[in-house]
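All protein chains but one are shown at their positions in the complex.
What follows is subunit A.
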Amino acid sequence: MASTAHWWLEVALRLVVILGFFLVVPLLVGQMEHKAMAHMQGRLGPMRAGGFHGWAQLIADGVKFAQKESVVPADADRLVFQLAPAVALLPYLVALVVVPIGPGTQVGVALDLGLFFVLAVMGVGVLGTLMGGWASANKYSLLGGIRTAAQLMAYELPMLLSAASVGMAAGTLSLGAIVDKWQWWWLPWQLIGAFVFFVSGLAELQRPPFDMPVADSEIIFGAYTEYTGLRFAFFLLAEYAGIVLLCLLTSVLFLGGWHGPFSAHLGWLWTVLKTLALAFVVIWLRVSYPRLREDQLQRFAWTALIPLALAQLAITGVVRVL
């Protein structure tokens, strides 16, 4: 009986930690984005809220969003419109549960199918954008939704193929076991796969240079045009939670996750550092590259990313067997 109570307590603790991680780390990335972009563009960025370098800006934003009126346009498909932000947000929370932060038991729950599960659940998130784009009954939203759907055709396949390459290298789909087996020479071995995975992840998250579905200067904000208040904030949170998840996955699959000096004690720190470094790259790319056109992404995916991913599969197979 005591062990059952212990089990429930441990599960509850893990779930609360995951929810906390999910709510806090995206804010850190958002703050990093404010500051990194400001420095790269030679401006200050938010400096007022909270006193020291505007550290409380995102909290102030959150308070503002929570107090704003939720407007549902009269022409919109009401129920779908209202559900869309939750559908966009929740998959990123659920996916976090299988990603190992440190060695051993430092993971929400170690599923044998972890890699497959993460990819499947991440794929659900885009449905929220599609729902919002259609249900808004707005021409810009519809265009944004159609662009999102087009983007889906481009990134999903190279992402699956490059992730499968890591599964082949490790001989398992459990994320914890993949990190366990990781050796430093996997870095050059899986380099092409890492590039393909990260780039397709950027396209999935609709981050620059692949932000055509939201393209604020062309189609207002795509599928999010009609959203206000908390629902809009949830779409934004979904974007940043997506960045965190993509960077976590890239570091777990390709950069060795918790491997590093003193990994027995400081493993989780290495995972977090690698994740934040990758998040910085995501922000850096936003500042550095102009937006692509949808057909350019499509061509890039089918004539560059997919052939590269297939080549990576071949390299992985040959090295593993011979």
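Observations on the model:
The criterion applied here is as follows: a contact is a pair of C-beta atoms (placed from the backbone, for glycine too) under 8 Å apart; a residue touches a chain by one contact, two chains touch by 3 or more; residues count from 1.
Simple rule for what comes next: contacts and distances are computed from a predicted model.
Of the names listed as "Sarcosine oxidase subunit gamma", "NADH-quinone oxidoreductase subunit", "Electron transfer flavoprotein subunit beta" or "Simple sugar transport system permease protein", the one that matches the UniProt record for the absent chain is "NADH-quinone oxidoreductase subunit". The omitted chain makes contact with just one of the residues A:L142, A:V214 or A:V282: A:L142. Only one residue in the set A:V29, A:I101, A:M122 or A:L161 touches the chain that does not appear here, and it is A:L161.
Summary of contacts with the chain left out: across A:L89, A:M131 or A:A279, the touching residue is A:L89. In the complete assembly, the contact with the undisplayed chain comes from A:L230, out of A:L28, A:L127, A:L230 or A:V281.
Where subunit A meets the chain that is not shown, the touching residues are 3, 6-7, 10-11, 14-15, 18-19, 66-76, 86, 89-90, 93-94, 97-98, 104-105, 107-112, 115-117, 134, 136-143, 146, 150, 152-154, 156-157, 160-161, 164, 167-168, 171-173, 220, 225-226, 229-230, 234, 294-295, 298-299, 302-303, 306-307, 310, 313-314, 317-318, 320-322.
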